[in-house]
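The block that comes next holds chain A.
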Amino acid sequence: MPEKKTFKITHNRNWCKNCGICVAVCPKKVYEIDRNDRHAIINPQDCIGCQMCVEHCPDFALTVEEVKNE
Partner candidate 1 sequence: MRPDFLRSERLPNIWCPGCGNGIVLHALLEAIDQLQLDPDKVVLVSGIGCSSRAPAYTAFDNVHTLHGRAIPVATGIKLANPDLTVIVVTGDGDGSAIGGNHLIHAARRDVDITVVVFNNYNYGMTGGQASPLTPSTSITTTTPNGNLDRPFDLVKLAAGAGATYAARSGIYFTRHLIDHLKKAITHDGFSLVDAVAQCPTYFGRFNKKGSAGQMVTSQKDWMVLKSVAEKRTPEELVGKIIIGEFVNIERRTPASAGAPKEQA
Partner candidate 2 sequence: MSEMRVLMQGNEAVAEGAIAAGVRFYAGYPITPSSEIAEIMAKRMPQVGGTFMQMEDEIASIMAIVGASMAGKKVLTATSGPGFSLMQEGLGYACMVEAPIVILDSMRYGPSTGMATKVSQMDLMQTRWGTHGDHWVIVLSPASVEESYQLTMRAVNLAEKYRNPVIVLSDETISHLREPIDTSIPKAVVDRRLPTEKAGYLPYKTDETLVPTIANVGTGFRTSFTGLVHGESGFQTANGHVAEALVERLRDKLFNNLDDIIQFETDRVEDADILFMSFGITARGVSEAVESLRSHGRKAGSLRFVTLFPFDDDRVRKAAGNARTIVVPELNSGQLVLLVKRVFGDSRKVVPMNKINGDLISPQEILSFIREENL
Partner candidate 3 sequence: MSNDNRFELRMTGSGGQGLILGSIILAEAAIMEGKIVTQSQVYGAEARGGTTKAELVISNKHIAYPKVTDPDLLAAVTNEGLRQYGGGISRKTEVVIDSSAMSTPDFLNEENCRGLLALPIRSTLISRFRSELGLNIALLGIIEGLTAIVDVETLRKAVAMHIKKQFLDLNMKALDLGMEMVEAQAKTGIRI
């Protein structure tokens, strides 16, 4: 059974406008807009690296990279 891949999500707080598109497009509910209307990464462990959030972020605020385990 292949080992589950893990991904590192980088979020640029300065560029993010908390629009919530990443929340809408993420198939794994990794993100949410919190009670303060702020972008939050709540389930990073569930990320499958599909890049949907990266490609749909209008503000270039997200990158998702695979973490290579040695």
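Candidate entries met the following condition: all candidates are chains of the complex that A comes from, given by their letters.
Just so we're on the same page, a contact is a pair of C-beta atoms (placed from the backbone, for glycine too) under 8 Å apart; a residue touches a chain by one contact, two chains touch by 3 or more; residues count from 1.
Here the structure is a predicted model, which is why all the values come from computation and not from measurement.
The candidate list 1, 2 or 3 contains one chain touching chain A in this complex, and it is 1.
Of all the residues in chain A, the ones that touch candidate 1 in their complex are 14-21, 23-25, 52, 55-60.
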